[in-house]
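Here the structure is laid out as structure tokens; the discussion comes afterwards.
All protein chains but one are shown in place.
On to subunit A.
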Amino acid sequence: MDAFTTHTGTAAPLRRSAVDTDQIIPAEYLKRITRTGFEDGLFVAWRTNEPDFVLNKPEYAGASILVAGPDFGTGSSREHANWALLDGGFKVVISPRFADIFRNNSTKSGLLTVVLPAADVEALQDASEADPTLQVTVDLGAREVRWADRTVAFEIDDYTRWRLMEGLDDIGLTERHLEDIDAYEAQRPSWKPTTTPV
């Protein structure tokens, strides 16, 4: 995972609520067995069927911050939704509310998800609609989103923030506690099932 400290870029306003993972990337695009190349499936139905879809507009082609309505990422656990956004050039998604699994996956894939109050999300959507070249800064160290003369604070727990800023791999962190895992395994009840064929 790449470390994330601060990012400045332009924002694409996605004025839709409950954007589900099947819209972010439909199932037929999940068949790839590599970890890259998922941009072809990103919002593919809307890109194909809706000429006015925000990402079809040339002025938002270079956007790296997606500013979406509430409940972004509902549905499937597919981390491919994170990968498709990253492969599509996005570093940050801002929304008033995220689905749990999507948000959790984002802390593993390096896509930053930022929760802002609905009024601030709408203000940022308005601002990037009025001026698609508007520069928006997402500062993980300061826990702030800044654009024009506005600064809006966001919350993220210290541990996740530290991991993201260091770009740390969870597995490596857990492997420092192998003796705890050994100790736990030693006291598991013997009747717990194994998958070994009986």
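In this section, a contact is a pair of C-beta atoms (placed from the backbone, for glycine too) under 8 Å apart; a residue touches a chain by one contact, two chains touch by 3 or more; residues count from 1.
Following the convention adopted for this analysis, contacts and distances are computed from a predicted model.
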Missing subunit (named according to UniProt) among the choices "3-isopropylmalate dehydratase large subunit", "Dihydroxyacetone kinase subunit L", "Oligopeptide transport system ATP-binding protein" or "Outer membrane protein beta-barrel domain-containing protein": "3-isopropylmalate dehydratase large subunit"
Of A:Thr10, A:Ser76 or A:Thr113, the one touching the omitted chain in the full complex: A:Ser76
Absent-chain contact - pick from A:Ala84, A:Ala99, A:Val138 or A:Leu164: A:Ala99
Hidden partner chain, touching residue among A:Ala27, A:Ala61 or A:Ala148: A:Ala27
For subunit A, residues in touch with the removed chain: 16-18, 20, 22-23, 26-28, 30-35, 45, 69-71, 74-80, 82, 97, 99-101, 104-105, 108-109, 158-159, 170-171, 173-175, 177-178, 180-181, 183-185, 188-198
